[in-house]
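Everything on this sheet refers to the single structure shown next.
Note that one protein chain of the assembly has been removed; the remaining protein chains are unaltered in position.
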Amino acid sequence: MARDLRTFVATSILIFLAAVPLYAWLADDVYVLTYFGRILAFALAAIGLNLVLGFGGMASLGHAMYIGLGAYTVGILSSLGLLSGWLHLSVALVTTFIIAIPVGWVALRTRGMAFIMITLAFAQLFFYVFVSLRQFGGDEGLSLTQLSDFGVLTGNKYAVYTSLLVALLITLWLVARLVDSRFGLVLRATRFNARRVNAVGTSSQPYRLAAYVLSAEICAVAGYFMANLNGFVSPAMMSWLVSAELMVMVLLGGMGTIFGPIAGAAGLLLIEDGLKLMTEHWPLVLGPLVLLMVLGLRQGLWGMLLPEREKARQSGGQH
Amino acid sequence: QMKVGFMATLSGPAAALGQDMYDGFMLGLEQSGGKLGGVEVEVIREDDQLKPDLAVQTVNRFIERDQVDVVAGITFSNVMMAVANPLAESGTVFVGMNAGPAPLAGERCAPNFFFVGYQNDQQAEGVGKYATDKGYNNVYLMAPNYQAGKDAVGGFKRYYKGGIAGEVYTRVNQPDYSAEIAQLQAANPDAVYVFYPGGMGINFIKQFRQAGLLGKIPLLSVSSFDGSTLPALKETALGAISGSFWGADFDNPANKKFIETFEAKYGRIPSQYAAQAYDGALLLDAALKKIGGKYQDKDALKKALREVDFGSVRGAFKFNKNGFPIHDMYVFEVAPDSKGRISHKTLQKTLPNHPDSYVGKCPL
Amino acid sequence: MMTELLRLDSLVKHYGAICVTDHVNLTVSQAEIHALIGPNGAGKTTLINQITGEVPSDAGAVYFDGQDITRWSVAKRAHAGMSRSFQINSLIPAFTARENVLLAVQAARGHNFYFFAPVTGDQSLVNEADGFLARVGLDAHADELVSKLAYGQQRLVEVAIAMASHPKLLLLDEPMAGLGPAESERMIALLDSLRQDYGMLLVEHDMDAVFALANRISVLVYGQVLLCDTPEKVRHSEIVREAYLGDEDLDD
Amino acid sequence: MTFNLVLGQALNGLQFGLLLFLMAAGLTLVFGIMSFVNLAHGSLYMFGAYFAATIASHSGSFVLAVILAALLMFVLGVLLDAGGLQLLHRRSHLDQVLATFGVVLFANELVRVVWGNAPVYMDAPEALAGAVNLFGVNYPSYRFAIIVIGLLVALGLYLLIERTRIGMLIRAGATNRRMVSALGVNIGWLNRFVFALGAALAGLAGAMVGPILSIEPGMGEPVLILTLVVIVIGGIGSIRGAFFGALVVGVVDTLGRIFIPIWLRESLDPAMATAVGPALASMLVYLMMAVILAFKPDGLFPVKARG
Partner (left out) sequence: MTEPLLEVNGIESGYGVSQVLFGVSFQVSVGHCVSLQGRNGMGKTTSISTIMGWLPCWRGEIRWQGRPIQNLPSHDIAQLGIGLVPEGRQVFPNLTVWENLVATAKPAQGSRAWTVERVFELFPKLAERRKNFGDQLSGGEQQMLAIGRALMTNPRLLILDEATEGLSPILRQEIWHALAALKAEGLSILITDKNLKQLLGLCDHHIILQKGQVVWTGTSDEFRSDPGLRQAYLAA
C-alpha cells in the first residue's frame, strides 16, 4: 500500500512538472518556466549528490564545484565564440571527468568528517581560481551574451525547461537502475562496511571513485542547465553554501532514496519561497521547521512514505 | 497603479545595507504620500540573499510575471552584473541605488539604466585626489582580493600622484590583520588607504587602533567607515578619513528634511545607502511629475528621468549619458556631530562635478 | 601427499615493544582443517589478519597456491581464493542476508562494473547465494535484514559469505563463538561437510569443535608456535594442557 | 627578508593560531570528543559576542561582560540541550548537520530581529588598550590577554578530558552511549554538561573577540568553517590535535599571506604577481588541508584509537 502511495506521489509530482510548460503556454506566464526550471536544476544536482552521499555514504561538501564547472564551460566557451550546445555539453562532461578523477582519487583516501572537509577544500580551491580569473569576470561573474546554440531552439525557455525535465527523468531512471545493479550493491555496501567489501575480494575504491565521478557528471549537467537558465555564471554558484544547500536538499528529501532528492530540492525551495511571502523573517520559521523535520521524520520527506523495513535499511538497521 | 520591483540584499551578514536602502526608499515614497508623481505605487520587495542566480530569477519574475514598471535597488555589484542582461534586454526602467560596476558605465551601458548612487570608482577617485592635495608621497594601499577591492584601489591610483609604499590584497572576510598591520608599520608610510566594507572594516580598524597606529598614520578609506558601520565603531574610528559624495551634515534643504525625518522615523543617523535610495524615490517622483504621471509611456519616463532636476540630498546632481551621475566628491572625517554622536564631518570637496571614468567607453 | 595451499614463512608482527607474532611458520594443505589454538591474546587473529593482508607484516612471507603474496592487497588476495570470517561480526547491517551473500557471490565473478541490470534479476547469482544460505540453514531468513537476525544467525551469515566467494582457503576466526550448543553442533557438521572442497585454517576456543574437526593443530603461545601436531598428541601434551587447556574435561 | 621579520610574523601567526584555538575549543569538545556535529556552534559564539557587547554597554565593565556572557551561554546550552538538541546526540552525523543547520538559520535571524542588521559596538577595556613589549616586538596587550586565556583554556580542557573521570566518560559516551548508561552513568546529564560547557567556551570566545572583530549577524559561520579545518587538520577527537592544528593553521596562513606575494613578486612579473599572490594566499589553508588529509587522512595528531 505504501508502495502505491509512493508511486502515486512521485507520478503526481512528475506530471505536475511536465504540465508546467503547458500552463506557461496557456496562461502566457513564462516565469513559471524559470521558477520551476531552477527547482529542476537543483533537483538534478541533488540526485547527483545523493548517488555518493545517500547510496555510497560519501558526504561530499564540494559538489557545487561541479555545478560551477558545468556552468563555466558554457560561459567560457560562449564568450570565446564557440556556441554549439552539444559542444558545451560534451566539453562540460569531459572537463568534469578529467577533474573529478584525481580529486576523487585523493579525497577518497579519507572518510567521514575528513572526507567532508577535503571535498570542501577542493571546492574552495576551484572557487578561488574562478574568483581570480579576471578575464572571465572574477567574483562578479560572466554574463552569457549567447546561450548554448541549438538552432531554432536556442534560448527558448520552453526548450530549456523541457530538455531539463527530460534530462532529469533520464537521470532518475538511470540512477534507479544503477543502485539495484551489481555496481549498486557494491556501492551501497561500502557505505556501511568497506572492510567487508574488501574482504570478499572487491576492492571498494574503484567503485567509490566511479560513483563519485558519475555524480560529478550529473552535477555538471545541472550546472550546464543553470547557466542556460540564468544566462549568467558566477563563482557564487560554486560557493560552499551551495554545496551545503545541496546536502540539505538530499537529507531533507531522504538519503539513499531514488526520489528523495527531487522531493528535497522542491521542498526546500518551495518552503523557502512560501515563507518569504508570509514573513520578512522567514528563517525564524524555516530553521525550526528543518529541526522538527529531522527530529520527527528521521528519513526525510520521502522517507516518511517508506515502510518500516526500508527505513531500517537506510539507517543501517539501527534504532 | 504603478509597480516598482525593489530588490536588495535583505538577509545574511550584508543585510544592513539592503535594509538601509529599503528604509530610505520607503521614506522618500512616504513623503510624497505613498505616491510617485501623483501615481499610486505598489512596491514589491524582494530579497536577493546575495545569490546571483536567485537575483536573476527574481528579476525575471519582476519582468515577466509582475510586469513591473520600474526595477529599483540592488546592493551588490555581483548581483547587479548578474541581472544586467535581462534588465537591459527587457528595456524596463531600472533605478540602481548602490551598486555601480564599471562595465555598466562603460561598454555595457544601457539606455534604461539610471544609477542614482555612484560609479564604484568615483569615491575612491575623490580620496586619491585628496591624498595628492595633502602632499602624501608614500601611501600604503589595502583592499580585499575581489573586483570591488581592485576597483577601489584602481580608482584611488587614478587621481593619486604620489608614490606607493605597498599594495596588499587580503582574503575576503579575513578576520585577523595583525600580520598585515605589522608589515604596514614596517613600510612606514605617509598614509594608509583602505577599502574594507562591512565587518572587514570593523575588524581592520579595531586591530589598527590596538596596534597604536590610529592617529599616528592617517587612515584614508572608502565604503569602510560609513553610516552602516559607525554605530558599531563609535570612537574606535575617530579620525579616520573617508570619501563619499554625501554626508549627513550637508547643509541643503533636501538633506535637512531627509535627516530629520529619517531620524524621527528610524531613530538612527541615516547612512549613505539610505540617502541614495531616498534620492531614488525623489528622482522617480520628480520625473513622473514632469510627465504628468504617465508611467506607461516608457520612453517619456526615461527621458524625464534623464533630464529632471529632483533636488538631490547631495546638492548638485546630473545624469551623464551612461546613466551614471555627475556629482561632487568630498572627504569626511569621523568625528562627533552636533549632538555628540559619532558621525562624519565634511572636510573638503575634492572633485567638483565629477563624472565617472568609464563614460568614454559607453556607445550611447 | 596433499597439495600445499598456504605457507607462512617466519611471519612477524610487532605492536610497539610487543611481538604479537614471532616468526610463525605454518602450512595449510588442500582438504585439510588446520586448527590454530592458543591463549587469549596469543596472536591468532593478528596472524589471520596478516594472512589476509589487513595487517602488514613486519617480516616474513606468505605463500598462497605457490605464489608469494606478501605484498598483495586485501582484495587481491581475497580474489585469488582466500576467504575469511570475522571474529566479531562484520556484515552489512542494512542488507538482507541474501544481499550480504550476493555481494560475495558476485565478487567471485570478476569485476562488478555492471551498472544496469538489477542483481536480483540475475537468477544464477541469486540461486547461488540462496544455495549458500541453505547450506548454513538460513534459507528461511534470506529476506531478513541481518541487523534483525539474532547474533548466532549473523555468525552463520558470516560463514555463508566466506564460502560464497569460491575460495580455496577458508580462514575462520572463531566461527562457533556466540553459537548455542545446538548451533555449534550444526556448524561442526557444516564445516565437516566442507572439508573436501576447501583448505581451512580454524581458530577456535571450542575444544569440542577443534578436536572433532582438525587434522592438525598448531598451538600459538605468546606469538610463537609451541607445537604443531595431530589432535591426539596435542590433547595429551603436558605443556598445552598447562598453557591452554587446563583441566577441562574434553569428553563432556 | 630579514630573520626578524619572519620571526615577528611567526609570532603573529602563533597568536592568530591561539585565537583560532580559543574559537575551536568548544567545538572540539562537542564535535571532537562528544561526536556531535554542531553547526550551530558558530551561532553560540555569535550569541556570546552579542551578550557580552550588550552587557558591556549597559554595565561598562568588560570583565563582567565576559564572565556573564560565558555563564549565560552555559545556561543557554543547558536550555538548548533540554529543549530538543539532546534528541540529536544519538542520531547520525548527517542528521545532526541538517538539524543544526536549521538552528543556524534561526539564530542568525533572531539576532537580526533583536539587535538589528548593523554590527554592534564593543571595545577593549581601558587597561588592555595599550601594548606590551614581547621579544622586542610591540604587542597589543589585548592580544596578549587572548593568548593567555587561549592557553589556559587549552590546559584546562586537556586536564578535564585526559585526566578526569568525567573526561573518560565523555569519551566513552562518544562511542557507545547505551553501554555507558548501562554502567550507571546518566549520559543525558553528562552530555548536557559537555554541551553547555562547549557553549560556554563558544560564548567566552565570542566575548573575547568582540573587541577585535566585528559583531554582526552571521559572524559565526566563517569562523565555524575555519575551526572545522583546524580540528580536521589536527585530528578529530583530541584537544591536543585541535591545539596544534590551530597553531599550524595560524602560522602557515599568516606566513603564507605575507610571504607568498613577496616571493611571487621576486619571481614573476608584477602584474602577474599581484593577480596570483593573493589568490594563492586565500587558497593556502585549503590547499594545506587537502595535502595533509591526502597523506594523513586522520590528521596531523590523530587520536590513538577511535571507535
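All chains are identified by letter, namely A, B, C and D, in their written order; residue positions are counted from 1 within each chain.
To be clear about the criterion, contacts are C-beta pairs under 8 Å (C-beta built on N, C-alpha and C of every residue); 3 or more make two chains touch, one makes a residue touch a chain.
Everything numeric in this text was worked out from a predicted model, so none of it was measured.
In the full assembly, the chain not pictured is in contact with A, C, D, by the touch criterion defined above. Screening D:Ala127, D:Leu159, D:Leu183 or D:Val291 against the full complex identifies D:Leu183 as the residue touching the chain left out. Only one residue in the set C:Tyr114, C:Phe132 or C:Tyr244 touches the chain that does not appear here, and it is C:Tyr244. For the options D:His89, D:Arg143 or D:Arg171, the residue in contact with the chain missing from this view is D:Arg171. When the omitted chain is restored, the residue from C:Val62, C:Val146, C:Met207 or C:Val225 that touches it is C:Met207. Although one chain is not shown, part of chain C still touches it, namely residues 15, 37-46, 87-89, 148-153, 174, 177-186, 205, 207, 243-249, 252.
Interface residues of chain D facing the missing partner chain: 165, 168-169, 171-172, 174-176, 178-188, 237, 303-307.
Where chain A meets the omitted chain, the residues involved are 308, 312, 319.
Assume only the chains that are shown with their structure count from here on.
Think of each touching pair as a link: the shortest run of links from chain B to chain C has 2 of them.
The chain pair with more C-beta contacts between its two chains, of A-C and A-B, is A-C. Taking each chain's centre as the mean of its C-alpha atoms, chain A lies 37 Å from chain B. Chain centres here are Cα averages; for chain C and chain D they lie 48 Å apart. Centre-to-centre, using mean CA coordinates, chain A is 31 Å away from chain D.
The set of chain A residues touching two or more other chains comprises 131-132, 134, 283, 315.
Looking at chain D, residues 108-109, 112, 278-279, 282 sit in touch with two or more other chains.
If you draw each protein chain as a dot and join the dots that touch, the picture is not a line, a loop, a star, or fully joined; it has some other shape. Across the assembly, chains come into contact as A-B, A-C, A-D, B-D. Chain B makes touch with chain A in their complex at residues 10-11, 47, 50-53, 56-57, 60-61, 64-65, 77-78, 81-82, 84-86, 101, 145-147, 172.
Interface of chain C with chain A (complex): residues 52, 54, 73-79, 83-84, 86, 90-95, 99, 102-104, 106-108, 112-120, 122, 125, 145-148, 161, 164-165. Looking at the complex, you find that chain A touches chain D at residues 53, 59, 106, 109-114, 117-118, 120-122, 124-125, 128-129, 131-132, 134, 240, 244, 247-248, 251-252, 255, 281-284, 286-291, 293-295, 298, 315.
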